[in-house]
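The complex is shown incomplete by one protein chain, all other protein chains being positioned as in the whole.
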Amino acid sequence: MTFPESTVAKDRYAMGLADLLEHWPVVRQLRDGDPLGLGPAVQSQRSKTLTPRIDEAEHVVQSICPYCAVGCGQLVYVKDGEITHIEGDPASPVSRGRLCPKGQASRSYAQSPLREYKVKYRRPYGTQWEELSLDDAMEMIAQRIIDTRAANWQDKTDDGKPANRTMAIGNLGGATLDNEENYLIKKLMTGLGIVQVENQARI
Amino acid sequence: MGSNMAENHPVGFQWVMEARERGAKVIHVDPRFTRTSAMATKWVGIRPGSDIAFLGGVVNYILQNELYFREYVEHYTNAPVIIDEAYVDTEDADGLFSGWDPEQGQYDVTTWSYEGMETHGAAGQREEGYSPKGEQSGHGGHGGGLKHGEPPSEDPELTHPRCVFQILKRHYQRYTPEFVAETCGVSVEDFAYVCEALVQNSGRERTSAFCYAVGWTQHTVGVQYIRTAAIIQQLLGNMGRPGGGIMALRGHASIQGSTDIPTLYNILPGYLPMPHTENYGSFDNFVQANVAPTGWWGNFEEYWVSLMCAYFGPEASSENDWLFDHLPRIDDDNSVYWTLEQMLDGKVRGYIVAGENPAVGNANGKAHRLAFANLDWMVVRDVVEIESASWWYDSPEIESGELKTEEIPTEIFFMPAATHTEKDGSFTNTQRLLQWHWQAVEPKQDCRSELWFYFHLGRMIKSKLKDSQEPRDLLINKLHWDYPTHSAIREPSAETILKEIGGYEVESGEPLPGYKKLKSDGSTACGCWIYAGCYQNGINQPARKKPHWEQDTHVAPEWAWAWPANRRIIYNRASADPEGNPWSERKKYVYWNGEQETWEGIDTPDFDETKPPDYVPPDDAKGPDAIAGDHPFIMQSDGRSWLYVPQGLEDGPLPTHYEPQESPFDNPLYSQRANPRRQQHKDADWDPYNPIEGEPGFELFPHVLTTYRLTEHHTAGGMTRSIPYLAELQPAFFCEVSPELAEEAGLENGGWATVYTSRSAVEARVLVTRRMKPQTVRGRVTHTVGLPYHWGQRLLTAGDTANDLLHAALDPNVHIMETKAQTCGIRAGRRPRGKALTEFVESLRAQTEKTRPEPEETRKT
Amino acid sequence: MTDARSYYGRPVVKEPTWTWEIPVYFFTGGMGGASSVLGLSAKLFGNEKLSRTALYIGAASDAVSAPLLISDLGRPERFHHMLRVFKVTSPMNIGAWILTVAGGASNTAAALELLGILKPVKLLAELVASVFGPPLATYTGVLLADTAIPVWHEARHELPWLFGASGAAAAGAAASLFLDPDEAGPARRLAVGAGAAELTLMQVMEQRLGETGEVYKREEAGKAGRAAKALTAAGVAVLATRGKGSRGAQALGGALVCAGSMCMRWSVYKAGFQSARDPKYVVKPQRERARREGTKASTMPGESRGAADRGT
Partner (left out) sequence: MTSIMEPSGVPAGYEAWGDDQHARVGFFTDTSVCIGCKACEVACKEWNLIPADGQDFLAQSYDNTGELNSETWRHVAFIEQEKPLRADDGAVGLRWLMESDVCKHCTHAACLDVCPTGSLFRTEFGTVVVQEDICNGCGYCVPACPFGVIDKRDMKSTANMGHQPDLPSFLGKKEDGRVWKCTLCYDRLKGGHEPACAKACPTKSIQFGPLDELRERADQRLEKLQDEGWNGAQLYLRDPDDGIGGAGAFFLLLDDPEVYGLPPDPVVTTAFLGQMWTNMAAAAAALAVGVVGGFVFGGRK
């Protein structure tokens, strides 16, 4: 994204002396009825042509705040593939365009200076993170699940009741995720016989 | 009560402020004077853990002064129902209900039934101890066991000594204003103010609402807190009506959704129960064990079969009992703390954490971190490197030497996640509204949505196992796992999944209009029956964003979509009187149109549209047809709301005051001190409890400890401690104490304090404030120490973790820990560091364990 | 800590962001402005040596003034924005114009003097410099007074006089440094007279400020103020009693007066920071005035107030 910062100044120097004088606020003070130089006479070109960056967005996406469960509407402004601003969606009957400090900070959440963009891998007994490609990580995780499950499968409980499960794998999290994501998690875990699926509902 | 709405739901609180400006009374009953209290018409400072005493006092006030909404109570609640002779109340058994089995530490709940009820089909299972519980019964009371919609014995006069109304009256008769004042540390005048305000603002013309949050749920008797409020709201006629109800203010964007479409061990989508390890014998028996003959849970089989068709597609059929025999089975408790225990025992080998930070957010954080070091592998998915990902090199246990990085065998995959702006999907908010968020930008580099992760993980696992003949791989191989993808990263289509959730006709693929169309013959598939219809007419209903100013009513039905059936207030038939007329013009909402012979109003009626108010079900009626025309609570087997809960709860049919696991006081009512059914980890050394009064070392932990959230941060901080603008607003972990306690403990405003329990010790900056008011309870001054729990050892603002102090004794119904009322000690200065910290905590424990008597010998704890 | 009602004892007004360059400029600007007048006066009265010395001192003072000011700017490369407008409401803007004209003139004159050419132009330049010299020496008093800093704003009657006197004393004293006693009579007398005036004005200002003026007794403003008084008094005494007789004594006296003048600026400068730091200096006088005359800032319930329509 760009900010209209002093790009105008260059143009101004390119102008002739007459133009320069013409635009000299002292001249404008006298000419434009602002003798004290407190108002329009001293307005810079940048100030004159200032536009809010939400008006320069390529598209605006209706979204929902990711924090608490009030579910406030958000408008996400995008330019050049980057979020330029997030603010409340006035159309929402839930929030009427308002947001709390967390919701208002959602752009900074998505663009946090601490945001991680790469897979990090710590091998057993390792002392630091290592790089790992996403594909390799997925492959390794899939294999871990298969192996752990195979090694710890319970057809029946100790007293002979049906179990059809592994108690060696758990999955935690969901309250910050989408319904569709939770649906896939529970479906996949149920298919795999993983029953220890839990989320923040208890905390 | 039990909520700090202004701080934790600020934008939702705009409606409360607007009501206040229009003259509504806003009352905040809370241990702390918070930003909510500051906005309230009245703040009543209550001792943590004493809410049932307070609310029970309100019930007693209503009953003793005959201020209940008679017509509502008589017709819409189970007040007239006569209870089985075998039922014995806590008032007659010193704090225990009938059926208590001290060996098992459980209740036999059969004595709590309605009189004359025959247990239906699945008697065998019931004897084996199976009944729906916790979330399984959350929205149901399925298996309520009524042959038809009416309980066998009723007394419309409400005078029979064993009718619910009279039992209620007796149960709460000792909850007098003086009792409330003594137990809760409030004044009789303040209590009277609350009672009067509630009663005056309820009835035909007016309604009152309760708002609660985890201040109520996070107790060893948490479910019963909410139940007590439910009793008040039923007595005052505030359920199913506009401006009434009990509002659960949930804390995460889709915590409601993740319960409806659960990532929970004990339920499947739509609150269908996970099968237990019981040998049901057959699928039919399982259905019989769960179906309610009457009410909407009568269609249990339709819901179940449709789910299985969504899960397994054509692989599920009536011939193979919809694969029932292959489904995994659960034990009574496989919840997160149970998993923790198993992990500590080395039984759990792999753990996937997605969008949660248990190292900071869960009670007894240290136990969690130590448990992670027992895993073979762990996957952590988040947008920043949270404490649950970094524990192996920077946790407090590394500092103390209890863990050594190079000795930890756990293999860890940190997978960067996508944010809500980087994916399509729906959240279900706290009022059951499914709201769609559209993707705004592509996730960068390795960042991926959970949708992507789990879809491709499943795809890869399935492809690796596709040739397996192992019985254990049968189910995964039959799983229907075919979703279209888009974009360069092959993101699965969230809308396709929403369509599966909303249900479709198997034959045509046409989306279903609602749950009434679900079939048990395999002709419909539906991923979550209560969400059925969310894709009706092929339209993504949650994505409807018609501005509220373009809609006719404040209900704004064309903004997003509420389950079920886009109903904004459930049980809204109760907004009309038994004859179907609005209780008052002012509170008109849904009502019977006699001419059109249909229910109508500004919301989707929560009733059979054409069932007249005077409908009386025939004796052989089943399912919804068995609900009478003047019984609004259609999910219940008797169509009424339950003042008294005959089935579904583990710890009693009526809420009763118990002290928390840890409290400075005995139970003023009974020698039974705390909830007898609460879950403790008594034999585990990872979850020691502070001594209670009379036990050695009690004086080490004289103060009440309560934890909470601040506006400026979110839960365990992963989504806010990473943001400079938020980190600077609350830049340090702090404790809030009264000037009196500060004086007593030598604490200085802005200085440091060490807070400690038997679990751990943490250091926090001190904020001395009048807002923490010492309370006089039974003649004794008690102090409360307040701790916000957002901090962990890393990110932009770092600090000790309040949850490290907390034990994990649980509510028996929903396995939620008691974060809101524990005990602690406090002293000035920073905590011991390194090894000295462990030694300090051990020395505390040594002082409590020296000559500790067996609790059972001296008292019932 | 403050003894007035406040928000956690936090300041109401902000401390200035100015750094050491500003008080030094007050000194150089004052000395330069007064030197120009001294120079032209000497010329008119036929004291060429004094005239030239004062001209050079004035030109040099003005010449260092501009870089001092520019170096204090947050964005020095934009110094010329000062002349973008002509704002009578801004003492700093007017001061920039004055300094530009006065400094330009004095340096033009000094340059021509050095080169020994264009005499009429030089004379004109000297004339311009000495017309703009006195404003240059005194406007800085307005500059400080035209702020919300209580100890400055409330001294708005004294500050231009004080700074003028101090500038004149410094000009006289500086000239005395470079001249033999028999050539420096007017300069010495100026230093003595203006130095005495400076001392008196400081005293008067502190007295009239009342409680607001107590910052002059404390911390750095107090130290610098005491030093200023001692140095100036000593310098005046030396110049008055011994200056005529000894070149060394005259130089010493001159140096002391200059140092006194500089210390006075430092004291006033620092007093502003101290005055801003404690909210009581803002709150108490305002509250008292409000009590006395009725406040307009707060509208209490039921009070009649200015018509809403007038406000826009």
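As written, the chain order gives the labels A, B and C, with residue 1 at the start of each chain.
The rule we apply is simple: a residue touches a chain if its C-beta (ideal position, glycine included) is under 8 Å from a C-beta of that chain, and two chains touch if they have at least 3 such contacts.
Not measured: the values here are computed from a predicted model.
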>> Using the touch definition from the header, name the shown chains in contact with the chain that isn't displayed.
In response: A, B, C
>> So one chain is hidden, and I want to know which residue out of C:T28, C:S65 or C:T138 touches that hidden chain in the complete assembly.
In response: C:T138
> What residue numbers in chain C mark contact with the hidden partner chain?
Replying inline: 4-8, 10-18, 33-34, 37-38, 41-42, 44-47, 50, 72-76, 78-79, 81-82, 84-85, 87-93, 95-96, 130, 133-135, 137-139, 141-143, 145-149, 152-153, 156-157, 160-161, 163-165, 167-168, 171-172, 182-187, 189-190, 193-194, 197, 272, 276, 279, 282-283, 286-287, 289-290, 295-302, 305-306, 308-312
>> By the contact criterion defined above, which parts of chain A meet the unshown chain? Give residue numbers in ascending order.
In response: 1, 3, 5-6, 8-9, 25, 32-34, 36-44, 46-47, 50-55, 85-88, 97-101, 103-105, 107-108, 111, 113-114
>> Just checking the interface: what residues of chain B touch the absent partner chain?
In response: 6-7, 10-11, 13-14, 17, 21, 33, 35-39, 43, 710-712, 724-732, 734, 749-750, 765-771, 773, 795-798
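Simple rule for what comes next: only the chains that are shown with their structure count from here on.
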>> Count the C-beta contact pairs for A-B and for A-C, then tell me which is higher.
In response: A-B
> What whole-number Å value describes the gap between the mean CA coordinates of chain A and chain B?
Replying inline: 28
> In whole angstrom, how far does the Cα centroid of chain A sit from the Cα centroid of chain C?
Replying inline: 54
>> Can you tell me which positions in chain A touch chain B when the two form their complex?
In response: 59, 61-74, 76, 78, 81-83, 86, 89-96, 98-103, 105-106, 108-110, 112-125, 127-129, 132, 134, 137-146, 148-153, 155, 157, 161-165, 167-188, 190-203
> Can you list the residues on chain A that touch chain C in the complex?
Replying inline: 24-26, 29, 36-38, 41-42
> Which of the residues in chain C end up touching chain A in this complex?
Replying inline: 83-89
